[in-house]
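As you look at this complex, bear in mind that one protein chain is not there, while each of the others sits in place.
Up next is subunit A:
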């Protein structure tokens, strides 16, 4: 007889825990053995005794926390099954950011997939999402409302380039998360033929260098020199979202404030942040892709975590899929999830 899903995976104060294999997934506090889905700081924290993750994720953690981020670390080859205690685990690309993976856990004939954060849309900076059929699917729900349908990223980037052409005397400052979004925006600009240097805020520099060393070409990306800001008329500058309206942005010539995020879909959100050119570019699955993915995994049971759980749980219920919200604390501190309201109800 197949095991129950909760025998394979359960919720603990540290995060999701697999008792059969004695490991946690993306734990929020230091644990003995952690499996990490991707490098965003709310999923990948330092201080675990042992870490198992993709090579890219390990290198991202090394850049962010220093080489001693864990007692020991082991690379998980994509697509290969590994035995951990009484469970088998396998890492598969999630399409979220460089190195991001879903983790499938199998025991006693039942397969549980922890998706981590994922997207189905094309991204030149990471491997595409691969579908893993399963019995229990644990999905994110950052954009779990039907108002979120992400548009074609090329059109969004063209919007930026059109604006640069129309206002050549102004600097376009693009707020983007330092890991993943920033590099994806650079790669998309290159795909659209933009060959000028893309200027970076200092906080972007090391991760961008890492992406380049992983073989992703992003062209020339000089760091903004504070004293040279006034000379960057007509340039595109990428900085962390917190800097788009900070004192830092004042010295640029008449800046156009841009922000690349799935949240830019909602006008009130963009206006509240004082954004003048919202770019709807997201590293998360939108509503249609969340629903499609749940359906395609064939899972009979779905756990919904960080984000707008209620709408997705409702959708599952109306489509005959057992679903429950997993209210996990400690996620949503980096990347787009940062902007998510704290609970579904308050949104």
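We take it that contacts are C-beta pairs under 8 Å (C-beta built on N, C-alpha and C of every residue); 3 or more make two chains touch, one makes a residue touch a chain; residues count from 1.
Just so it is clear, contacts and distances are computed from a predicted model.
Colleague: Write down which listed name, "TIGR03943 family protein", "DNA ligase (ATP)", "ABC transporter permease" or "Cytochrome bc1 complex Rieske iron-sulfur subunit", is the UniProt protein name of the chain that is not shown.
Modeller: "DNA ligase (ATP)"
Colleague: Considering the whole complex, which of A:28, A:50 or A:266 touches the chain not shown?
Modeller: Counting the whole complex, the residue in contact with the absent chain is A:266.
Colleague: Per the definition of touch given earlier, which of A:80, A:122 or A:246 contacts the omitted chain?
Modeller: If we include the chain that is not displayed, A:246 is the one touching it.
Colleague: Tell me which of A:124, A:146 or A:219 is the one touching the absent chain.
Modeller: A:146
Colleague: Where does subunit A touch the missing chain, residue by residue?
Modeller: Touching the missing chain: residues 145-149, 151, 159, 163, 166-167, 245-247, 249-250, 254, 257, 265-268, 270-278, 287-288, 291-292, 308, 310-311, 314-315, 318-319, 347.
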